[in-house]
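The complex is shown incomplete by one protein chain, all other protein chains being positioned as in the whole.
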Amino acid sequence: MPGIGLIGYGYWGPNLARAIAEVDAAALSAIADMSPAALERAGRRHPSARLLTDWRDLIADPAIDAVVISTPVSTHFDMALAALRAGKHVLVEKPITDNVFKASLLVEEAARRSLVLMVDHTFIYTGAVRKIKDLITDGSIGDVYCYDATRVNLGLLQKDVSVIWDLAVHDFAILDFLIEARPVAISASAAAFLPNSPETMAHLSIYFDDGAMAHLNVNWMSPVKIRQTLISGRQRMIIYDDMQNSEKIKVYDRGVDLAEGQDDDRERRVSYRMGEMWAPQISTKEALITEIEQFVHSIESAERPPSDGESGLRVVEMLAAATRSAALRGQPMELVDLRRAS
Amino acid sequence: MPGIGLIGYGYWGPNLARAIAEVDAAALSAIADMSPAALERAGRRHPSARLLTDWRDLIADPAIDAVVISTPVSTHFDMALAALRAGKHVLVEKPITDNVFKASLLVEEAARRSLVLMVDHTFIYTGAVRKIKDLITDGSIGDVYCYDATRVNLGLLQKDVSVIWDLAVHDFAILDFLIEARPVAISASAAAFLPNSPETMAHLSIYFDDGAMAHLNVNWMSPVKIRQTLISGRQRMIIYDDMQNSEKIKVYDRGVDLAEGQDDDRERRVSYRMGEMWAPQISTKEALITEIEQFVHSIESAERPPSDGESGLRVVEMLAAATRSAALRGQPMELVDLRRAS
Amino acid sequence: MPGIGLIGYGYWGPNLARAIAEVDAAALSAIADMSPAALERAGRRHPSARLLTDWRDLIADPAIDAVVISTPVSTHFDMALAALRAGKHVLVEKPITDNVFKASLLVEEAARRSLVLMVDHTFIYTGAVRKIKDLITDGSIGDVYCYDATRVNLGLLQKDVSVIWDLAVHDFAILDFLIEARPVAISASAAAFLPNSPETMAHLSIYFDDGAMAHLNVNWMSPVKIRQTLISGRQRMIIYDDMQNSEKIKVYDRGVDLAEGQDDDRERRVSYRMGEMWAPQISTKEALITEIEQFVHSIESAERPPSDGESGLRVVEMLAAATRSAALRGQPMELVDLRRAS
Partner (left out) sequence: MPGIGLIGYGYWGPNLARAIAEVDAAALSAIADMSPAALERAGRRHPSARLLTDWRDLIADPAIDAVVISTPVSTHFDMALAALRAGKHVLVEKPITDNVFKASLLVEEAARRSLVLMVDHTFIYTGAVRKIKDLITDGSIGDVYCYDATRVNLGLLQKDVSVIWDLAVHDFAILDFLIEARPVAISASAAAFLPNSPETMAHLSIYFDDGAMAHLNVNWMSPVKIRQTLISGRQRMIIYDDMQNSEKIKVYDRGVDLAEGQDDDRERRVSYRMGEMWAPQISTKEALITEIEQFVHSIESAERPPSDGESGLRVVEMLAAATRSAALRGQPMELVDLRRAS
């Protein structure tokens, strides 16, 4: 049973700590945070974990096999690199780093040492996204040609990170998990609607090599919270609404059929399918538990997790391209070929 | 009472004919359509109107003071120009023409002859859009910094016209009516998800000279119909949902307030207002009736209608820029300064 | 092709006239209304129909095979009886009469003369209710044990008729069509919230001989319009929401399963099924067309329509029992055995 050390017990860290503690196959051995108050909270909840103020001590601990990093993104690279060099497996909060170069260095380091490098792309471990993946894989919805996501709410504004790096990261991770096609270019528009603020709203268009398109609408200044995604396949369409308590996923047997024939008969050849709708049952298992189980499984089996370091790198590449495009009012940015080697 | 002649009795023409007939201050004098079947339908509904197969005869009729044109967009220019040259006032279906140059010629011709040139931008005559205009004008929502519209459904695919010219035209017309700031650039992404088809989906970002942004999401291939727009002002935010039977407009007293102070205190200075919501009562008067009344009023008073020819020209300019940008994967297109001279 | 005469061209009559005219297998031969203005409107829409001010003339017309009655309920009995005695088939607006005795006389008269007596229980001819019937008949939802309907809106208040006779009549007709079990008693509560008004709100509980229960909530003074019904079967549950444009019917694979065993183990034996949801496709054919086709078919084939006179009688019996119970604050009223002889 791998001993896991957690660095960072701030906003998200307590959730990771709880998940590690709940997974039978893992032990929460140590928690590091430079804040004494955070450490005290951690100690009350996890009395058997070693408490450390310096993350370097945690990485130096030989009883620790794996490190989970839940600190501000600017610190990810140093901590993850040190942990890998100390021979520890690493799970790091999203995004993996704040630039492409650092991410690729981490990927290389993990590969060289045959260590697991995994990113906390939480959404791909939810029952909903897993079910969508199944519906794509088993052919139920046909080839995917469109993914259109709206992820807006009021707050929580970040000081150092734009809405792209804060919210769009979720959809880039989901896209990377769901869509086999390769993204080739990104055009983005964004605006900062508060003074001295990073961008608070962005619209991102992603072009894929098979003609598919994705679009992400992220906004910190919407009066209502919306988490809604349309995923269109040639056979069926999915609406994934994460704000619903039940029926998060609705599969519509709808679309446009185009019969073969002469172009001037076109109107007669277009037919609309307005068929039934179906809301499959979805696993309600908590995503973080599934994710920690995957981390442990990958450590023990050397099987790549779906949100491995390369996935984290691809997501950062898209975040960076979107940020550059937004600075140029939508000027399209080509993506280099970082895709799955499989 | 002006005698009005209608050219085109196809999909939309019957609605215009009914509206003209219902407005007491106007008379439906003649209807022209080259289809005998259409003319027969027209005659049954409007027995007192003269029926003509050639639109040139309608324009030549001295009893006719004004011409309403409801034909395919490619024919708008010739008909409108001929009507203006014959001294008739003109109301033409949206978009006014299929390119900027033709639109500007019509505007010039109308100005030279002091005739009314008006475009059927129907939405700006609805109770909902009028109410939003009032809320902007009276300062209720503060300076508008964001307009974000979703206008998607399944079908009705057009053969010759892309989803931009078919659906986004509505939002460009609403934007032109609501927003005083000048649009300076457009970035658009689009895709055609059917073979030999114009674009079926598009995302358009519009930049304004005061930093405001608009975004339009238009799609013919959505399993559900959505007509939803967020309009964000510094004081309040509006959600306009045209699919609701009642409460089409909801005004939210919500937003982000930023107190003055040092930058490193920023988090303490950001506060979220999560105040009440309010759905004002909206006039249920039919938009087409209001529009025809405006047309008659402009003819009689020489007062410019809100959807005058220049508005039509600005809308076409934006449609053309969006189309060019979409062909270049979001490359931003600057808009020339065609704005209100006032 | 039977010649059909329509008596009454007021609120609902024009809809019936249009439906009769649209059905190829029927001819709208005559329309009677004592109002000259109504007759003039009728004549413009249906120029080939004979126009009469006295309904007795219509019934006396030998060219007329069948009579459709769309007049205030208090007049139904006299007109329907006269029509039957003149050998005409009869379709009468709901409710068939304003009391049980009159309804039973009509049923007897029609039986004696082998004429079709049918009631305009429109809802049972909708695609939605037909689909629910199919789902019950084919065993998809299992034995029905609960029907719970909410039918509320603001207005249209009636002067002479309570909300029970105006709105609950629809649900009684649907219940009579869907549920095979026999209703044995009714308890109702009602109140009139306007002075000198019939009841404006009512709650009705109907007990069936197999233990099933139905409940109807009808209200003319609700700020929002709701048309929602829960139909619970042992296997699945249906929610029928008539205000939805699409997905009017949702079938939930949900319920409570009780394993066999000792009573004190009960908690361990109860399990909740929270399975998938499914919205079947529903015919969008207009109910009135289906209804008129059924009327013609029954005339020609002597096959009983589902909303025959006996159904109308059972509905009136339930309306009368509910009204009596409401006057006694819920005192339960037993229903006599008027059910299907089959």
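Just a few scattered comments:
In this document, chain identifiers A, B and C correspond to the written order of the chains, with residue numbering beginning at 1 in each.
Simple rule for what comes next: a residue touches a chain if its C-beta (ideal position, glycine included) is under 8 Å from a C-beta of that chain, and two chains touch if they have at least 3 such contacts.
The structure displayed is predicted, hence computed values, not measured ones.
Touch with the chain omitted from the figure is made, among C:34, C:105, C:181 or C:221, by C:221.
Note on the undisplayed chain: of the listed residues C:4, C:84, C:237 or C:320, the one touching it is C:237.
For the options C:111, C:194, C:243 or C:302, the residue in contact with the chain missing from this view is C:194.
Residues 145-146, 148, 150, 154-155, 157, 159, 185, 187-189, 191, 193-196, 201, 203, 205, 207, 211, 213, 215, 217, 219-224, 230, 232, 237, 239, 252, 254-256, 258, 263, 266-267, 270, 272, 274, 277, 325, 328-332 are the ones on subunit C that touch the missing chain. For subunit B, the residues in touch with the chain missing from this view are 246-247, 253, 274-281. Along subunit A, the points of touch with the absent chain fall at residues 224-225, 245-246.
Simple rule for what comes next: only the chains that are shown with their structure count from here on.
The angle of the rotation superposing subunit A on subunit B, based on CA atoms and rounded to the nearest 5, is 180 degrees. The distance from the centre of subunit A to the centre of subunit C, with each centre set as the mean of the Cα atoms, comes to 53 Å. Looking at subunit B, residues 224 sit in touch with two or more other chains.
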